[in-house]
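Left out: one protein chain. Kept in place: all the others.
What follows is subunit A.
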Amino acid sequence: MDPKLDLLYRLADDQLILGHRNSEWNGLGPILEEDIAFSSMAQDKLGHSLALYTLLHELGEAEPDTVAFTRNAPQFHCCQLVELPIGEYDFSLTRHFLFDHAELLRFEALATSSYEPLAQVARKLRGELKYHALHANTWMKRLGTATEEAIERMQNALNFTLPYALGIFEKTEAEAEIISSGLFIGEDELRSRWLESITKVLSQTALEVPDILALTPVAGGRYGQHTEHLQPLLDEMAEVFRLDPTADW
């Protein structure tokens, strides 16, 4: 696949699927204010996916709605981390923390991408991601130093989620060209920045951080290999769209 398309599909699909997943908390959040904040960020993520699908459309791909709502799981390039069900709030917060640190660093790097339309999108949206990371850090530090139950739950969530989070950085065949053409710094470099960034926050908690690079990443998502959870999510997300794909909303 063309390196630009390859990169954009991975980014856009991650944002769409996690945005949809996190929106499932809407109305069910632990307290009203947090419900609104988490839903708002989920909405931001859908907005990010739209900006990226729009770039894809400008490169000749189908309309954003068509791309978002008519593909099936094997055609998605998201990492498996984002498609997992929301579980309990400890997991959703931990996923949010691990994903958004990577996303913020990714957009900061993309701000100087050789592909100017993408660099523009990244410069515009990174402020939103800054808030997302602040939100995640605040909860991680608070719950990671709170009661015994809170610490145990966050520790279990962290242990469960880390191998999936490493799947964010799964490389595709276009990786070498993506780096050499100056599109992006590459997944290895991003992972090393991410590791430093999350470790800085986790070290301020009572949570134990395993040797992350020794873990086996849950990979495959970038090549269309997904968990059993993605297709039902797509069916649910596209249910209304598919009733009448030509409807004018």
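One rule holds for everything that comes next: contacts are C-beta pairs under 8 Å (C-beta built on N, C-alpha and C of every residue); 3 or more make two chains touch, one makes a residue touch a chain; residues count from 1.
Operating definition for what follows: contacts and distances are computed from a predicted model.
Chemist: So one subunit is absent here. Using its UniProt record, which name fits best from "Ring-1,2-phenylacetyl-CoA epoxidase subunit PaaB", "ABC transporter permease", "NADH-quinone oxidoreductase subunit NuoG" or "Fe-S cluster assembly protein SufD"?
Modeler: "Ring-1,2-phenylacetyl-CoA epoxidase subunit PaaB"
Chemist: May I ask which residue of A:Ile36, A:Ala176 or A:Leu213 touches the chain that does not appear here?
Modeler: Touching the chain that is not displayed is residue A:Ile36.
Chemist: With respect to the chain omitted from the figure, which of A:His77, A:Arg95, A:Arg126 or A:Arg153 is a touching residue?
Modeler: A:Arg126
Chemist: Touching the left-out chain: which of A:Glu24, A:Asp65 or A:Glu189?
Modeler: Result: among the candidates, A:Glu24 touches the missing chain.
Chemist: For review purposes, identify every residue of subunit A that touches the missing chain, sorted by number.
Modeler: Given the touch definition above, subunit A has residues 24, 28, 31-34, 36-37, 40-41, 43, 47, 124-128, 130-131, 134-135, 138-139, 142, 236 touching the missing chain.
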